[in-house]
Each structure stands twice: as C-alpha cells, then as structure tokens.
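With one protein chain withheld, the remaining protein chains of the complex are depicted in position.
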Amino acid sequence: MTNFVVAAIAMLAGVIPCGVLIWRGTLMDAVVAYQAISSIVVMLLILLPEGFRRPGEFEFPILMGVLLLGSGLVYVRFLERWL
Amino acid sequence: MNVRVVFVDILLGLAVVLVLASTAGLLLMRDVYQRIHFLTPIALLAPIAVGLAILVQAGWSNRTAVTWLTVLFMAIAGPYLAHATMRAARIREKGDWRLRRDRRAAARAGSGSREDQS
Partner (left out) sequence: MARGASVVRFAWWRPGKLVAVPEPAHGCHRSTQTPETHMNGESRRARLARRAGVWLLWWLLLTSFWLIVDDSTAPDEVMAGAAAAVLGATLAELVTYQAGTRLRLRVRWLVLALGLPGQILKDTGIVFAALWRRLAHGEQPPSGFREIPVRYGSDTVEGRARRALLVGGRSVAPNSFALGLDAEREVMVVHQLVVNEGRAAD
C-alpha cells in the first residue's frame, strides 16, 4: 500500500466527526459538516488515483471541486431565504 | 532513504494532520460561526499540501496540472462559500447580517439589547 493510499485512509477518519455533527447538530451545523466532507472527498479523489497509479481517474476531483461550490451555494441560498 | 519520498510523506502527513485537527475543531466549537473557521484548513491548506505532494512525487506532469487546477477551484470557491454560509447563518438567526439593525429591531420590540458575542 503506498503512502498516498495510507494518507487517504487516515483522512477518511476525518469524516467521522463531521458525521457526528450532521447527526447531533443544527441544520446550519450540518451544512458546514457537509462542506467539510465535500472537501475531504475531493482530496481522497486525488490521493487514491495517485496511490493506485490510475491517472485516468484524475478527472473526478476536478468535477467534484467545481460542484463543491455549486452545491454548497444552493444549500446556503435555500437556507438563507426559504427554509 | 530517498529524499523525495521523505518530502512526500511529510506533506501528506501535514495534510492528514490539518484535516483531522480541523474536523476535531468542527466538533468541539460551540456554535456554527466558530465552526466555519475550521473549514479553511480543510478546504484550502490541506489541498495545497496534497498538491505539493503530487508535485514532488510526479513532477511537472498532467496529474500535477489537474491536481493544481482542482486546488485552484477550491481556493477560489472556499472563501466565498464560507462567507455565504456565515451570512446565511446570521440571517437565519437574526433576520439581517448587519449588526446594528437587530438591536434597533429588538429595542422596538421591547426585548432589550444583547451583546453580539458568539
């Protein structure tokens, strides 16, 4: 197992506190935790293809990075105005 | 031991520490305003560390270019997303993100004033 895969597994542990926050926190806390999980997932999608030496899968983190902004803003806009 | 491998391990370790410490911060802080401050290390600093690790590992390659493009998107999106989230949280809580109006509104409603500490 390469160092990139080990780092990805270690970083995955960071999702657990975010999950706890989504479960126990308020709606806005859950949105913040969701944004943190999105950022962690983008990094996982960079680390895993590098660790497994699959360069063709480097397109996913770019897509996810762009969608991170869009999805986060949609949630935030709805929570600010209508929900 | 290969110096390049050592550098890559240090950068990856830094990224992991930043993420784990920031998620601990997310959980331990008292309210949403304090929690949002721990998004920047996850959304900006850790990806930069990962990008540097990929650069050291792969050199000037397509993988590095794609990684840094992703880091660029996250670096541009992160501050505005955090700003929008904090603003939305404030509007949901107080009705307006500006600081004095909620006091005037509260005074008119007869509920008295309160400090804006969070």
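Couple of notes before you dig in:
Letters A and B name the chains as they come in the text, with residue numbers starting at 1 for each one.
The rule we apply is simple: contacts are C-beta pairs under 8 Å (C-beta built on N, C-alpha and C of every residue); 3 or more make two chains touch, one makes a residue touch a chain.
Bear in mind the structure is a predicted one, so any value in this text is a computation, not a measurement.
Across A:Leu48, A:Ile62 or A:Val76, the single residue that touches the chain missing here is A:Ile62. The chain not shown here touches subunit B at positions 21, 24-25, 28-30, 33-34, 36-41, 44-45, 62, 65-66, 69, 78-80, 82-83, 86-87, 90-91, 95-101, 116-118.
Here is the rule we go by: only the chains that are shown with their structure count from here on.
One inter-chain figure worth recording: subunit A and subunit B are separated by 12 Å, centre to centre, where each centre is the mean of the chain's CA atoms.
Across the complex, subunit A meets subunit B through its residues 3-4, 6-7, 10-11, 13-18, 20-21, 25-26, 28-29, 31-33, 35-36, 39-40, 42-43, 46-47, 49-50, 55, 58-59, 61-62, 64-66, 68-69, 72-73, 76-77, 79-80. In the complex of the two chains, the subunit B residues touching subunit A come out as 5, 8-9, 12-13, 15-16, 19-20, 22-24, 26-27, 32, 35-36, 38-39, 42-43, 46-47, 50-51, 53-54, 57-58, 62-63, 66-67, 69-70, 73-74, 76-78, 80-81, 84-85, 87-89, 91-92.
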